[in-house]
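Only a part of the assembly is drawn; its chains keep their places, and the rest are absent.
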Amino acid sequence: MKAVVTVMLKPGVLDPQGRAIGQALQHLGFAGVGEVRAGKVIELDLAETDPARARSQAEEMARKLLANTVIEGFRVDIA
Amino acid sequence: MTGRVVDAALAREFGLNAEEYGRALAIMGRLPTLAELGIFSVMWSEHCSYKSSRVWLRQLPTAAPWVIHGPGENAGVVDIGDGLAAVFKMESHNHPSFIEPYQGAATGVGGILRDVFTMGARPIANLNALRFGDPSHPRTRRVVDGVVRGIGGYGNCVGVPTVGGEVNFHPAFDGNPLVNAMTVGIAPRDRIFLSAAAGIGNPVVYVGSKTGRDGIHGATMASAAFGEDSEAKRPTVQVGDPFTEKLLIEACLELMATDAIVAIQDMGAAGLTSSSVEMAGKGGVGILLDLDAVPQREHGMTAYEMMLSESQERMLMVLRPDRQDVARAIFEKWELDFAVIGRLTDTGRIVVRHQGRIEADIPLAPLADQAPLYHRPTAPPPPPPSLGAVADPAGLEAALLRLIGCPDLCSRAWIWDQYDATVGGQTVKRPGAADAAVVRIEGHRRALALTTDCTPRYCAADAEAGAAQAVAEAWRNLTAVGARPLAITDNLNFGNPERPEIMGQFASAVAGMAAACRALDFPVVSGNVSLYNETEGRSILPTPAVGGLGVLDDAAQAVGIALRPGLDLVLIGATAGHLGQSLWLREIAGQEAGSPPPVDLAAERRAGDFVRARILAGAVAACHDVSDGGLLVAVAEMALAGDAGCRLEAGPPNLPPHAFWFGEDQGRYVLAVADGAALLAAAAAAGVPAQRIGASGGGGLTLPGGATISLATLRRAHERFLPDWLGD
Amino acid sequence: MRAAIIVFPGINRERDMAIALAQSFGRAPRMVWHRDSDLDGLDLVVIPGGFSYGDYLRCGAMAAQSPVMQAVRAHAARGGYVLGVCNGFQILTEAGMLPGALLRNAGLRFVSRDCHLRVERADTAFTAHYQRGAVFRAPTAHGDGNYFADAATLDRLEGEGLVALRYAPPTGNPNGSVRDIAGILSPNLRVLGLMPHPEDLVDPLLGGADGRPLFDSLAATLAA
C-alpha cells in the first residue's frame, strides 16, 4: 500500500516560509491569495496490504519520526 | 535511446563530428555499440579531452622545487613544510548552474571536493569565484540566490568552511553565469593517492551512492553552447547529496589510513567511463567491468546509461585483494554502497559486461592517443578602444560613495553570511578580513593563505595583460597577508573555441598567465578549462580565473585589512593614474574603454617581496592591496573593516586627483604602520616606490580637500546593495 | 573529569569541540561513535554541531532516535552533564531532553556570523566563569535556530530561571527566536542546549576567546 503522510506546522506556530511564499506570489501579480502554509509530504511504499493496518503503521511512523508533535500535526492518507 | 542505430547522425547528436566518428570507426574496425559510441563521445568531449586547449596549456610553467604533483592528477599537490602537502584545484559548473542554480552550484562544490579528497587530503577550505549577469536582468536575481544557497547548502553540510571567493556582475554573463569552485585539502606529503591502476587481477571497487540516470551526457553538454533549446536539456540536472559526500570523505580518509588502496579516482564528469578509462589508461592495464554488480537506484538501466551516468558522490578504487574485507567493513560502517564491479586485466582494453553480453570492448591506448587534438585558428584580439583624457564629472566624495556601493564593489556580506566560514575551528582570516583567507592547519602553527582572482573586463580589453594581471593579483593578495605564494590552480572560462577571435583570446590569456607565473615563481599545478560559454551567439567576457595558494610559517604573523587608529598610511608601488578599464571610468564616467592597467612583473615582485618582509618583521598593522576601484576605495575598505577613520593628504601635484585616487595601477599596497618614516626609509633602500598618504584616527574618512565622510555614511553606501536587491 | 563527544553521521564540528574541550580540560575528550552506547563513567557528554543525517526531514530528528540517545538520557538521569551545541541542541529538543523546538530561521537563510549573547545566570556549571549580565561574542552557523516553545513552556522556563543565554545587542537576534532565547537549561541545570558556537571562539588568533569561559567553567566544576 502507499501511505502519504502530510506534516504541517500547528496553528499558532509561525510559518515564515508560508509567509514568504505568500509575499512572493503577490509580487508575481497573483491577486486574491490569503493565508499560505508550507508543509512536508512523505510518500511511503508499505508492504502491508490491509489499509487499516497500513494507516496505523504510518501513524506510528509519523508520531515517532516524521512529525515533531511539539510543533507539527500530521495527516495520513492511504492509497 | 536503446533502440537507436549507431551512425554518423547519432554520433553528431553525441557531440562527435564526422572526422571524429570516422576515427572511432577506424579504431574499432566495426560499427561501435551504443555504449561504445557513448564512451568515445564523452572521452573525446572538450570537457574530458581538452582537445581545443591542450596545445596551448603546455606553455604554462608547472614545476618548482615545492611542486609534488602538477597538472595531470585529480588536483595539484605542493609541499608546505612540516611534512605536509596542500592539495588543491578549481573547477567550473557554469552550464549546470544556469539551468538549475541551486543544484548546479551545489554539485560543483561536491565535485571539486571529491577531486581533492580522492588524493588523500582532508578538505579544509572552499572558495568560489562567481560571475553573474547584470543585476537589472530579470534572471540574474534568481541565479545569484540559487547559486549562493547551493554553495552554502553543500559546503556547510559537509563541514568544509567556505572562506573566500569573488563576485563580478556584467551583462555578458546574463545568459551564462560562471560558477568556479575551489577546494584546498591537507595530506601527509608521503601519503598522496593517485589514480594509475596497477596489479593485474586486482579488484575494481565502486563506493558511495547508487547509480541513477542522472546527467547523462553532462560532459558533452558542458562542451556545447546554449541555444534556444537549452530548456530541453533540463532532465540532465543532477541533485547533490552533501550528507553522503560527508560520509564518503570520512570513509575514504579512514580507508586511506590503511594500506588497502592501490589507486583511487572520483567519478566526476562522464562518471564510470572517465574514471575507469583514466585509471586503466594511466596504469597501462586493461579493465573488465561487470555492470550487473553496479549499485543501481533505478530499474532497467542499460549499459550505455550506467557508463554515462553522472550520479554524484561516487568513487572508483583499485584495492589490494587481501584488504577487500577491511575496506568493505569501513564503508558498511558509514552506510555507503560498496561493490566489487570488476578487475584489472592484461588486455589493454576496457571490456564492459552486462546481463551476459559484452556491451563494450575498446582498446584503451588508441582511445587516449588518438583523441582529437585541435590547433584551432586564432584571430588576434582587436586593440582595446583608446581612451583620451577624462574629466572628473563627480568629485572625490560623490564618486567614492557611488563606487563602494556599486555591484562590483559593494560588501559581499550578504553572500558570505550564508557560508559557514568557521567550521573546523581553524579560520584565522574570514571573508572580508584580509586580502586572502587564512586557514591554520590543525595541530600546527602553519597556515595557508587562499584567494581567487580575475578581472574579466581587463581580459576582454586585452586578454594577455588581463590574464597576467589575474595571476599578479592572486600573488599580491597572498603577499598582502604575509604569505609566501606557492602555486596556482586556474579555471579558464571562454566562449566558443571554434570562433577564431575566441581562440585568439584563449591563446593570449595563456601567454599572459605563463609570463606572470614564470616571473613570480608561481607555477600552475592544476586547473580546468570551460569553453562554449556563450548563449545565442553572445560570448562571456574571457575569464581566466586564478586560485592562489600561499603559506605562512606561523598563523600569528598574518595581517588583515582592518585599520586601527594612530597609524601612518603608506602607499607602496608606483601610481601613474591609469583610468583605462577602471571601475571609476565605468561607473562614474559611463565608459568601458581603454587598455587595462599594465602589469610590470619585475616591479610587482620587488614591491611584493618588500611588503612581505615588512609584514613578517612584525612592522605592519594592516595591509590591503589596491585593485578594483583604486586607492581611495582600498582606504575606505580598510576604514570600514576596522571601524576606524583616517585623514588623507593630497596626492602628487602632477596627477589629477581622480586619476590618483581612482586609477587602477597595479603592484600597489596600502600599509598601516606605527612608524611611517621607518617604512619610507626601508622602501627607499629597497628601491620600491613609497609615499605617505595619511594617518588613521577619528570617526570618518577625511578627503584631501577637507570634506569628511562619516563611517556610518560610508557603511550604509557599502552594505546596502545586495540586501536591498535580494531581499532581507 | 571525563568528557566524550558523540559523533553522529553528518556531524561536522566534533573536531572544533574536541579542541576547545582539550584546551580547557587539559586532556582530549573521548570520541564516541553513535552506535557505541557505552557512556559509563563520564562526567560530561557533548553533542556537537553539524548536519546529522544531512538535516534531512528535520534537523536532529533522526539522530534523536539513535540508540545512543538512550544512553545520553540515562547519563542525564544519573545527574551527568550534557552540552548540546547547534545541531546538538536540535537533537536534545527532538529527543525531548529539552523543551521546545528549533524552527527555520525567520529570514529563511542560513546565518553564519558572530552574534552577541547575554549570560542570564552565572551560577551554573556552564556559565560560572562569566558574570551574570555579561555579553560575549560567539559565531553562529545554522539554518534552523529559531527557538520556539508554547507560552506556557516559555513562562515555566523563565519562571524557573532556565534561560541560560539570550541574543543581545549590538548584533541582536539572528533567527527570530522567541524572547531572544539562544540557550536553555534542564531543571537540574545539568543539560545545556544552545545554538551559537562558543567552541569556535577559544583562541585570540582566530578572532577572540569569548567562548573559552564556558569550557573553563565546565572544567572547574567537574574538577571540583
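All chains are identified by letter, namely A, B and C, in their written order; residue positions are counted from 1 within each chain.
Here is the rule we use: a residue touches a chain if its C-beta (ideal position, glycine included) is under 8 Å from a C-beta of that chain, and two chains touch if they have at least 3 such contacts.
Treat the numbers as computed from the prediction; the structure is a model and nothing was measured.
Only one copy of each distinct protein chain is displayed here, while the full complex in this structure file has the stoichiometry A x2, B x1, C x1.
In the analysis below, only the chains that are shown with their structure count from here on.
Separating the CA-averaged centres of chain A and chain C is a span of 29 Å.
Centre-to-centre separation of chain B and chain C, using mean CA positions: 36 Å.
None of the residues of chain A touches two or more other chains. Residues of chain B in contact with at least two other chains: none.
Note for the complex: chain B touches chain C at residues 149, 152-153, 156-159, 241-244, 246-247, 334-335, 413, 416-428, 430, 440, 442, 555-556, 728. Residues 9-10, 12-13, 15-16, 19-20, 49-51, 53-56, 107-113, 139, 141, 143, 197, 199-200, 205-207 of chain C touch chain B in their complex.
By the touch criterion stated above, chain A contacts chain C in their complex at residues 12-14, 16-17, 20, 40, 42, 64-66, 68, 70-71.
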